[in-house]
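Here the complex is missing a single protein chain, while all its other protein chains stay put.
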Amino acid sequence: MGTRLGELVERFGGQLAGSPDVEVTAIASLERAGASEISFLSNSRLRTLALQSRAAALILSPQDDDAVAAGYAGARIVTANPHAYFAQAAQYLVRASEEPAAGGIHPTAVVHGTASVDPTACIGPHVTVEAGATIGAHAVIDAGCYIGRDAVIGDHTHLFANVSFHARCVIGARGIIHAGAVIGGDGFGFAVDDGVYIKIPQVGRVLIGDDVDIGASTTVDRGALDDTVIEDGVKLDNQIQIGHNCRIGAHTAMAGCVGVAGSAVIGRYCTFGGAAMVNGHIDICDHVDITAGTLVAHSIREPGRYTGYYPITRNAEWERNAALLRNLPALRDKIRALERALKALGGSED
Amino acid sequence: MGTRLGELVERFGGQLAGSPDVEVTAIASLERAGASEISFLSNSRLRTLALQSRAAALILSPQDDDAVAAGYAGARIVTANPHAYFAQAAQYLVRASEEPAAGGIHPTAVVHGTASVDPTACIGPHVTVEAGATIGAHAVIDAGCYIGRDAVIGDHTHLFANVSFHARCVIGARGIIHAGAVIGGDGFGFAVDDGVYIKIPQVGRVLIGDDVDIGASTTVDRGALDDTVIEDGVKLDNQIQIGHNCRIGAHTAMAGCVGVAGSAVIGRYCTFGGAAMVNGHIDICDHVDITAGTLVAHSIREPGRYTGYYPITRNAEWERNAALLRNLPALRDKIRALERALKALGGSED
Partner (left out) sequence: MGTRLGELVERFGGQLAGSPDVEVTAIASLERAGASEISFLSNSRLRTLALQSRAAALILSPQDDDAVAAGYAGARIVTANPHAYFAQAAQYLVRASEEPAAGGIHPTAVVHGTASVDPTACIGPHVTVEAGATIGAHAVIDAGCYIGRDAVIGDHTHLFANVSFHARCVIGARGIIHAGAVIGGDGFGFAVDDGVYIKIPQVGRVLIGDDVDIGASTTVDRGALDDTVIEDGVKLDNQIQIGHNCRIGAHTAMAGCVGVAGSAVIGRYCTFGGAAMVNGHIDICDHVDITAGTLVAHSIREPGRYTGYYPITRNAEWERNAALLRNLPALRDKIRALERALKALGGSED
């Protein structure tokens, strides 16, 4: 019960070299792919692996095709972006191999009478859906999720187990929220009176666009007065914290453990390496790449890559360097003194 | 069904300029507030926004009142700390607009016969309450929470969805624990025998005072032999980790992604910026502020602000600087050589 290569090419394009009737059932790496699997070559340095691959079919670029065709006996799909083609074909094959989720509400789920659940949606065991919530067509809500009052889950969106999605928050279509994530918890907002914190109620929402992925155990806070906004196509990895009233621009991606403090506004097509941190009330323009482990303490107005982490060395070297680093002004002062002394001797520095 | 300004002033003080019968139903920002809403001005630079606001009423300071009164037509509540007043008024308005949670235990909740649940407490769907646990008056335990054996939840404390609150841990009154938080998981304690770790049972508790807020997905470990203690009024944001046997002093606040290793003792009225880290067995005195992204590797005995993060630059500059940073001793040695050479020439540095 595989998928014909002809079906893939009809759906996703590409030039097929080989029989359209070859069937593939799964995806695999070049090394491991077997006679019913499809693989891909997106890095020309791996041509040798491609030549030796036992995959039924390969997806590759025109640049690699001649060299691979010379030695590889399977079918080939030639396309400008083999990695993207592979991703789409893989999604298609995985879907074909899975039983479709049977729509319906598990008998242990607690769904309020005023909630609107599309008949094609699937609500798992021990789920709670509060009053006025809306669950879209083909949405899947896995075991133990909590959907707050008047929240909206878009069509084809999938919440994995134990997600908490709070009142009035909204996610669009084709989204994925991984297990344990928390959407719409209160933002961290307080007034201070004589050193004591007084909570400011957080009455904004979280608004999430279409095609957004949110990682396991990631938290996105609701806005204080206005909303927190995650635009279309944003991809957030695991263990990320997004503070209240942030806006994350479309097609921006963040690796694990990133933190974004409240009211930061981040542009589109940005990337953040793991554990990068963004201070509050900062603006970052489109097309900015932040290296892993970097703290963004000021706004960034120009595209490009920005970095700020302490380079790792053997601990003994670090100790020597750190001792000097703690007192760079002393080094500078010595240089100034040398300059003065040299001048007194009649010397000059070009 | 709004709240009369007269009622706010009776309850929270302040000088009212305008009719006590004006009613407000909600809070909003200066820009967005409409004719049934109340806003506040705590930053004099926003006076222009205040003058243009369509809010029914403003909370503001004596310093700003004359200038605003000249042009703003709504009612004014004048008070020394408008931000704090706003926070209290906002809490009051939000509470007035919400249906009070009906006390009672949801039929799907599993509450052990020996647990003590106050009749005014509200236990949501799919909650588990183990033997001997105590749930205080007006406490709210949302869907999917787990309350361990002999745990104690104080009056008016609210646990959002899917919180895990382990055996014998205690939280006081008026606390908030956000979704997905874990209180009282085992501390990370092992003996090592020939490179292999042997778990040390963690038999201490977590003791949390009154008015403590704990963020979504934050974890606080139980003590090894003695207890982990979070004092009154502490505010922890999301994704924070507090190790076993820590003590966090009253009215200390930590932003998201902070980590505190085991047995650290932190004073009162401290603040920690996002992703700050505290090593284990460290003491930090009262009134210390730690900047975001800073690792506290030694005890701090004097109040003040402390910082230690690598400044962000364009990646190319970072590469140049980091190369030199890795070998600061070489720069220092060159300076020393210059000093010697200069001396040999008869020069002197002041």
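For clarity, chains are labelled A and B in written order, and residue numbers in each chain start from 1.
Just so we're on the same page, contacts are C-beta pairs under 8 Å (C-beta built on N, C-alpha and C of every residue); 3 or more make two chains touch, one makes a residue touch a chain.
What you see is a predicted model; the values in this text were computed from it and never measured.
Chemist: Would you indicate which residue among A:Ser217, A:Asn245 or A:Asn279 is in contact with the undisplayed chain?
Modeler: A:Ser217
Chemist: Per the definition of touch given earlier, which of A:Asp65, A:Asp142 or A:Asp186 contacts the omitted chain?
Modeler: Per the contact definition at the top, the residue touching the missing chain is A:Asp142.
Chemist: Touching the left-out chain: which of A:Arg4, A:His106 or A:Arg149?
Modeler: A:His106
Chemist: In the complete assembly, which of B:Val9, B:Leu49, B:Ala137 or B:Met277 touches the absent chain?
Modeler: Per the contact definition at the top, the residue touching the missing chain is B:Met277.
Chemist: Looking at the whole complex, which of A:Val140, A:Ile153, A:Ile183 or A:Cys257 touches the chain that is not displayed?
Modeler: A:Cys257
Chemist: Using the document's contact rule, name the residues of chain B that touch the chain not shown here.
Modeler: On the chain B side, contact with the omitted chain comes from 108, 110, 126, 128, 144, 146, 162, 164, 166, 180-182, 185-186, 188, 190-193, 195-201, 203, 217, 219, 221, 225-226, 239, 241, 243, 257, 259, 261, 275, 277, 279, 290-291, 294-298, 304-311, 313, 317, 320-321, 324-325, 331, 334-335, 337-338, 340-342, 344-345.
Chemist: Tell me, which residues in chain A touch the chain that this view leaves out?
Modeler: The list for chain A reads 26-29, 32, 81, 83-84, 86-88, 90-91, 94, 106, 108, 124-126, 142-144, 160-162, 176, 178-180, 213, 215-217, 233, 235, 237-239, 251, 253, 255-257, 269, 273-275, 292-293, 309-315, 318-319, 322, 325-329, 331-332, 335, 338-339, 342, 345-350.
Note that in this section only the chains that are shown with their structure count from here on.
Chemist: Indicate the whole-number Å distance between the mean C-alpha point of chain A and the mean C-alpha point of chain B.
Modeler: Computed value for the inter-centroid distance: 26 Å.
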